[in-house]
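Certain chains of the assembly are absent from this excerpt, and the rest are unmoved.
For clarity, chains are labelled A and B in written order, and residue numbers in each chain start from 1.
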Amino acid sequence: MSRVALNYIYNENARTRRPIIINKEMGNKINPYLLKKDFPVFQDKVDGRELIYLDNAATTQKPYTVIEAVRKYSQQFHGNPHRGAHYLSVKATELYDQARQKVREFIKARSAKEIIFTRNTTEAINLVAYSYGMNFIDEGDEIVLSIAEHHSNILPWQQVARSRRARLKYMYLDEDGRLSKDEVKSKITERTKLVCLTHMSNVLGTIFPVREIIEYAHQKGALVLIDGAQGIPHVEVDVQELNADFYVFSGHKMLGPMGIGVLYAREELLEVMPPFLSGGDMIEYVSEDTASFAPLPEKFEAGTQNVEGAVGLAAAIDYLNSIGMDKIHQHEQDLTAYALERMQGISYLTLYGPTDLEERGGIISFNVAGIHPHDLASIVDLDGIALRAGHHCAQPLMKYLQLVASCRISFYLYNTKEDIDQLIDSLDRARSWFSNGTK
Amino acid sequence: MELSSIYTELIMEHSRSSRNRRLLEEKDREERGHNPNCGDDITLQIKFAGGKIDDLAFTGSGCAISQASTSIMIDLIKGKGKEEALELIDIFLRLIKGDGLTEEEEEKLGEAVVLKNISYMPARVKCAVLAWHTLKELIKS
């Protein structure tokens, strides 16, 4: 139990709307009660109830600083970036470029040219599929996915495989929801052109050994795309150290606005890939019949970009940095340990995914005996608890697990042990009601 | 809203009941209905006799609301003529859409009125109406 006992720190700063910086001296833990004060959604009752938000894998809530950054941009600095000589256009360009730099630093990319803003993870993967996949993957090549991929990291590759007559191969999971070395080695071979793997399973919470798999794939001559939608928000990522070829993620899953996502790719790859979307500012010269393209990163950003989204994402990164990704990760691990410990003791619950904390993050899938997951989600919602039920956009994994649906909770920096306690109380009530009609 | 005002005793009973969950020995037609976004599906089997719906039953799986709604529907519809059945389906769909029904209409629905509160749960509307849409297809096909 000692590893899960949170050592809360009370901090006077918390009453202001500034991100809370926890001094090392005060212990190396964050205090989610204080962090919650930075998030307006937790200040008022939501639909008449205290909000217990356990759907962070779907999307996260936003701190004041992010909301304010977007508002301020929209009120004072809004212009169409690039090409304009006037103040607002220059200012928008500057803020957009700064946001790109901020992302670069956050993921430790070599150059800002390697940061392409997209709408979300899904679009980033589609960009790679259309621009890299449709042009560099050939008949007979193999694309290797894990069976735990989100639809967004499956469908584009189904399409590439179909169009290019390549082969899709899946790496299956062991009984604990892990990818075994043997499985990796038997699927990734000299024929593999691309490996597409999620950093963390959005269903099972498994954190895959991406660095090792990338290294192995590179030995075999394959490139690797890491779907970081559930990675970046929760663990420190250094794309150079990982040596990822492509790494993609969404702003809205890391405290940022919707409508902004990121494709990181190695510069050499982006250089040889043709543009995906075309039009607007991504050109140099256009004649009636042909065009030449702008250098990176503009080459991949067609039309007016979502500057306010990028500005909001930069503010989200500032907020995360002010807390520290290591502390955030530790906090989620503590919550996960506590939740697993409590939930494992409940006989009507079935839990899915690895039990070893070393191999997983703060996403827990489970089912309640005798209650359909969608009923359960509705019932706990009556107690103000937000969790997700369904296939989590991972139908192939669900089929592999022989499940139609599961309930899923997912943590972030503002969650508390109390959230978990309340969830379990609510599960208990649901369970009695469904078993014998009492609450 | 209260747990007990949505998952009412009647709904819980019907969702657990196996009375209408069976295969017909003799059927005229069957129809499968499915909700792609939860993966649930049910199959309805029907037997007509003398212009009336002589027998109706279902198999398949889904949430408590879909299962209860199916069972309640079968109780209501069995023995009715085609036209009347279609009218009841229409009234029910309007109930769930949140349209105000007349007292007379509510009366016609009988027990099915307990599903009224589902109209306040947009995410679950698809559960309540699954069987009714499937039946409509079945009667019209």
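Methods note: a residue touches a chain if its C-beta (ideal position, glycine included) is under 8 Å from a C-beta of that chain, and two chains touch if they have at least 3 such contacts.
Since the structure is predicted, the reported quantities are computational estimates derived from the model, not experimental observations.
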Whole-assembly formula, with each chain kind represented once in the display: A x2, B x2
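Keep this in mind: only the chains that are shown with their structure count from here on.
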Centre-of-Cα separation between chain B and chain A, whole angstrom: 39
Chain B residues within the chain A interface of the complex: 1-4, 6-7, 9, 12, 37-40, 61-65, 121, 123-124, 127
Complex contact set, residues of chain A against chain B: 371-372, 374-375, 377-379, 382, 390-391, 395, 398, 404-405, 429-430, 433-434, 437, 439
